[in-house]
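Note that one protein chain is taken out, while the other chains of the complex remain in position.
So, chain A:
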Amino acid sequence: MMKLAVVETKLLTREPGALFSLLIPLFILVVFGSSIQPGDTVLLPMALAIAVGLVALYLVPTTLATYRERGILRRLSVTPVKPGSLLVVQLLLQLVLAVTACGLLMVVAGTVLKAHLPTGVLSGLLVFGLGTASMFAIGLLIAALAPNGRSANGFGVLLYFPMAYLAGLMQPPGQMPAIVARIGEYTPLGAFRQSLADVWAGNAPSPVLLGVMALYALVVGAAAAVFFRWE
């Protein structure tokens, strides 16, 4: 199991996609960061939501569907180690990647850009945990339903853009039609961004939005578990 984790980590570092999901949000942060005021509370939550969204919708489904497509899960099921271990290792690793991406963003934003870092650490972690869980659940559902790695990647891209738009990651929600912004708040990525923004503004995150994220994580995650095929 330990060796599996080591090997999978090596593989992840050889995967250009992993580097991209670290760099794209950082790039966005730096480009838009040049025009923010010190103490800004809007840009960093957006960048964090983008980072988690990229890992959950690009890397998670593509990696898992590719493993199934290549028969790697099947091959593991005839060894004493079961393919479930590989899924667990992969999910933990992707979680580490998402945390790393967010950590990197916070460091750069906090030092170079002098953006605001929140004081509510616990509520911040709670929001991060629920938001990541709901996004990973969607990634897992794509992995469960996509016939192969390529189509998993396609579905991920296809879902990412509307979700990012609704979440107010392409245009501030204030500039979106009110009804669209309202709907967007109840999408997993939208609830995540909004909750992060609440924490950044020094408020407690809305229990409704936390509940929305938890519900997505549970329902979509359960659907992924039901539909997941090993081969």
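In this section, a residue touches a chain if its C-beta (ideal position, glycine included) is under 8 Å from a C-beta of that chain, and two chains touch if they have at least 3 such contacts; residues count from 1.
To be clear about the criterion, contacts and distances are computed from a predicted model.
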Point to revise | Chain left out of the displayed complex - its UniProt protein name, from "GTPase", "ABC transporter ATP-binding protein", "Cytochrome C oxidase subunit I" or "Corrinoid activation/regeneration protein AcsV" | key: "ABC transporter ATP-binding protein"
Point to revise | Hidden-chain contact residue, picked from the options A:S77, A:T100 or A:S151 | key: A:S77
Review point. Taking the full complex into account, what residues of chain A touch the chain not shown?
Key: 2-4, 7, 10-11, 14-15, 66-67, 70-72, 74-75, 77-81
